[in-house]
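Only one protein chain is missing; all other protein chains are in place.
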Amino acid sequence: MTNIGIGMIGGGYMGKAHSVALNAVGAVFDTGLRPVCEMICTTTEAGAAEKARTFDFHRSTANWKVLVEDPKVEAVYIASPQETHLEIALAAFALGKPVFCEKPLGATLEDSRAMAAEAEKAGVTNMMGFNYIRTPASQLAREIIASGEIGEVTYFRGEHTEDFFSDPESPATWRTTGRSNGTMGDLAPHMINAALGLIGPVSSLIADIETVHKERPGENGREAVTNDDQGQFLCRFENGAMGMLYFSRIATGRKMGYIYEVFGTKGAIRFDQEDQNALWLYNGDAKPDREGFTKILTGPRHPDYLAFCQGPGHGTGYQDQIIIEAKDFLQAIETGQAVWPTFQDGLMVHEVVEACWRSHEQKRWVSISDL
Amino acid sequence: MTNIGIGMIGGGYMGKAHSVALNAVGAVFDTGLRPVCEMICTTTEAGAAEKARTFDFHRSTANWKVLVEDPKVEAVYIASPQETHLEIALAAFALGKPVFCEKPLGATLEDSRAMAAEAEKAGVTNMMGFNYIRTPASQLAREIIASGEIGEVTYFRGEHTEDFFSDPESPATWRTTGRSNGTMGDLAPHMINAALGLIGPVSSLIADIETVHKERPGENGREAVTNDDQGQFLCRFENGAMGMLYFSRIATGRKMGYIYEVFGTKGAIRFDQEDQNALWLYNGDAKPDREGFTKILTGPRHPDYLAFCQGPGHGTGYQDQIIIEAKDFLQAIETGQAVWPTFQDGLMVHEVVEACWRSHEQKRWVSISDL
Amino acid sequence: MTNIGIGMIGGGYMGKAHSVALNAVGAVFDTGLRPVCEMICTTTEAGAAEKARTFDFHRSTANWKVLVEDPKVEAVYIASPQETHLEIALAAFALGKPVFCEKPLGATLEDSRAMAAEAEKAGVTNMMGFNYIRTPASQLAREIIASGEIGEVTYFRGEHTEDFFSDPESPATWRTTGRSNGTMGDLAPHMINAALGLIGPVSSLIADIETVHKERPGENGREAVTNDDQGQFLCRFENGAMGMLYFSRIATGRKMGYIYEVFGTKGAIRFDQEDQNALWLYNGDAKPDREGFTKILTGPRHPDYLAFCQGPGHGTGYQDQIIIEAKDFLQAIETGQAVWPTFQDGLMVHEVVEACWRSHEQKRWVSISDL
Partner (left out) sequence: MTNIGIGMIGGGYMGKAHSVALNAVGAVFDTGLRPVCEMICTTTEAGAAEKARTFDFHRSTANWKVLVEDPKVEAVYIASPQETHLEIALAAFALGKPVFCEKPLGATLEDSRAMAAEAEKAGVTNMMGFNYIRTPASQLAREIIASGEIGEVTYFRGEHTEDFFSDPESPATWRTTGRSNGTMGDLAPHMINAALGLIGPVSSLIADIETVHKERPGENGREAVTNDDQGQFLCRFENGAMGMLYFSRIATGRKMGYIYEVFGTKGAIRFDQEDQNALWLYNGDAKPDREGFTKILTGPRHPDYLAFCQGPGHGTGYQDQIIIEAKDFLQAIETGQAVWPTFQDGLMVHEVVEACWRSHEQKRWVSISDL
């Protein structure tokens, strides 16, 4: 058992989630590397000190460079705004320090390309945080599809839908300006990553994106909403499968609509994050009068479940996905084996998002290879 | 109570369903007009006689003209192959006889246009058979949307998916040749009709259509499949709502996937024909900590349910939809009030299908008004 | 094909359902015997004439003896109040005419015993109407259990729950007086019949029965409720299985709670009439990491489904159960083979109800054999 000092940049929602995970992961998984919460960085010294106290970090700073350069910080978590990702990651790579980066990778496609390139050049562990894909159920789905258990995939449908802006009178916030804070920038990457991980690369797509509520109440009257509420695209994957993805922040009634359905020549899969402990599997080889979708409750035989619970059906939750991420990151560092999704995978997600915008603006099919 | 003589053309699957419905509808609904099963027409005299016996028709014929012209036949059901629809309908209209036509309307867009035009010219009752839309649950969905109960519709997703050809080794049949027997020709019209009925006219769309299994085992070795297995399109409705529809006969595991979801600014709806006695409604005005989708079981307070059962939750089934169609057709004849969907509505469905093909072939967005 | 004249006694809810079924059954099933709706009997001549017109019967009467004795009436449906069942059935049996009797069998245990004894003595077709058990899904459940597919049954839970009296201020009606109109008399027989049919005879039980709302608003102020709102019992079946049944008319939110769950040594079954087209089956022999309950949608491979629909998942409804009953009754007459449940089975249900009352009153376990 060896300790590894962790530096956390960002003390918001995801900063908290990763901090809880780092506190818990060693007892949950008995990892070879034990994380030591060395330093946390937020925007003010006082705020950082408070977060250090709350999240059990030894030290704090308001200067991320201090954190990255601190000799006791041996690996860096980036949970700060997208605009900061590039510079931080490059600084860490320059020092040969592993980096875990919250999705999306960079603020622009150029940033993402630079980050993926530098990650490869540096040759150090790099990993993306697309947490939902780490549920035992979604890991199982990946295994089932990859093994050919449902045959050749003929169709994929995915959505990432929530409803936090479904009320047209919900006030404007930082989320209603800036392309990267819109639905395509903020929500879509999760499900695009899932699609790429479950089915494989997208070859071409045609997208439609929309700002449904063009104004919202602000502090000084009506404010313009400058990013998108919903978007969708049809696509073909490189393996020939047909696909469709939809993303929305105005999907009234959907709280965590991370949903996918996969049809194959021998079976099918359904998953809905709102009931994240079940994977629905249709086995085309079942006796004809006994066929139907089987609701498989995740359990100790499924990926990463046993560490949380010995009994099937007891269930894991949102925070547990983050703990699994922490375990995977530590393991990647320890073994030197990259764990999906890496920065390169984060870049592929970004490319799909970019292709959607181009397709939407030009109203035509776009090939990913033409980007 | 007045009798009305019915002529049934077609003795197959739908011919049987409509015959059962005509036998039952009077006792179920106590309609003003009572149908008398006067004559049935199939392709052979012997076959027609047998069907007459089985389905309780007085007489039979192998010549549809005999049926249409028979003075005791006062209204005509068309449940024969698509290619025959035009000629039969025009003959009936020429005699001023009401016509009920199974979906789709005509075998070609030109046929459908002619049928809709002649229906209008003749001024007699004409009605399309898109049976699924007549469940109490889907009728309720139409009412809810039309009333504004879920606000402005922002998104619609629909699918008609089955899996009768999901096995690549299922043999070729008459269903695997002829565009009108493919997925876009045979399955898509149901859900397109639903979309038009629930949301309103489509203004533009972009489609992708595919024959996944290009050969199937036939009597003489491998046979080419000349029509489509699956298709999908993105669209915008005239009222501005964004939409997406998907159709498949290879959607492994789906038996009767007539599914739609509607998001509105004040609520949402979900429906799945595989559980046809429930409509899921999300009421955006609910108390914030009590909000969620409510599973409404259809009951006597919902459209057409009470005639089948006094208690809620007891459920109606496939055959009952056809009985409701019969009641509506009889009522339309009796009152002279057209009942949705008419031939004109059938034509609008056909136009969307045609636009899909054009969009698919030209790989571009197509406006319905440009057809 | 031979015609058989039917006499229907009762023009209420069940009288209508059976009349619709008799009109439809020949076209649905192509039965060997074709029912002719010969005569209907209700309490007044005018009412009966009106029902004859509505339900398509040739003649009508207000005197059930006239109906039973009519030479063209060759089989009798009893859908009149329980108190009348005994006398009618005996009159029909005396004339050697087959009898279909709506549940429950007799108004008292003595009545039921006499009816079962006379049915046996007469040696003519006799059948009980416990309609819900005739859904394709519940027929499939019986087959699965009987075949040993889920192994030895270790536990059965059943309920028949509705909520038509859940509101304490719902007015008193004829349903709130008379033991036979209470929950144990009116609702319990359905699920007891299911338990006996699925698992086998009950050997002993202990029951608890309750009138929760002892008064309800009536025409002259508060009126006493003289029968039971809910009841439940623990039991052992003769095959050793442990069981539990619950019945209620005040189960808020339950519309048609005809629900059972069966645990066996090799599998399990779940069914809920509110989603009557699905049977949930757990196969204990499944691969350990793929196990779970499979939602089997009823289809053409399951009992009696194909007559209604060629495609799986299209669904049958309440009225279809009654049509299946009609087919089974006609078939029993034609073949001379008794179809479950007969009057003898109806008597066994009544015995369990009686044992419940005795157990409740004496607050002790009661053996069915001690009745």
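Per-chain numbering from 1; labels A, B and C assigned in written order.
One rule holds for everything that comes next: contacts are C-beta pairs under 8 Å (C-beta built on N, C-alpha and C of every residue); 3 or more make two chains touch, one makes a residue touch a chain.
Predicted model only: the values in this text are computed from it and were never measured.
> For a quick check of understanding: of C:232, C:298 or C:319, which residue touches the chain that isn't displayed?
Residue touching the chain left out of view: C:232.
> Considering the entire assembly, which residues of subunit C contact the chain that has been omitted?
Residue positions of subunit C that touch the missing chain: 150, 154-155, 157, 166-168, 206, 208, 210, 212, 229-230, 232-234, 236, 242, 244, 246, 248, 250-254, 263-268, 282, 284, 291-293, 363-365.
> If the hidden chain were put back, which residues of subunit A would touch it?
Contacting residues on subunit A, toward the hidden partner: 1, 13, 16, 19-20, 23-24, 26-28, 30, 53-56, 162, 164, 254-257, 273-278, 297, 299, 308-320.
> On subunit B, what residues meet the omitted chain?
Listed in rising order, the touching residues are 140, 278, 281, 283, 286, 288-297, 299, 301-302.
Definition applied: only the chains that are shown with their structure count from here on.
> Quick one: point me to the chain whose Cα centre is farthest from that of subunit C.
Ranked by distance of C-alpha centres from subunit C, the top chain is A.
> How big is the gap, in whole Å, between where the Cα atoms of subunit B centre and where those of subunit C centre?
35
> In subunit B, what residues contact two or more other chains?
In subunit B, residues 254 touch at least two other chains, as defined above.
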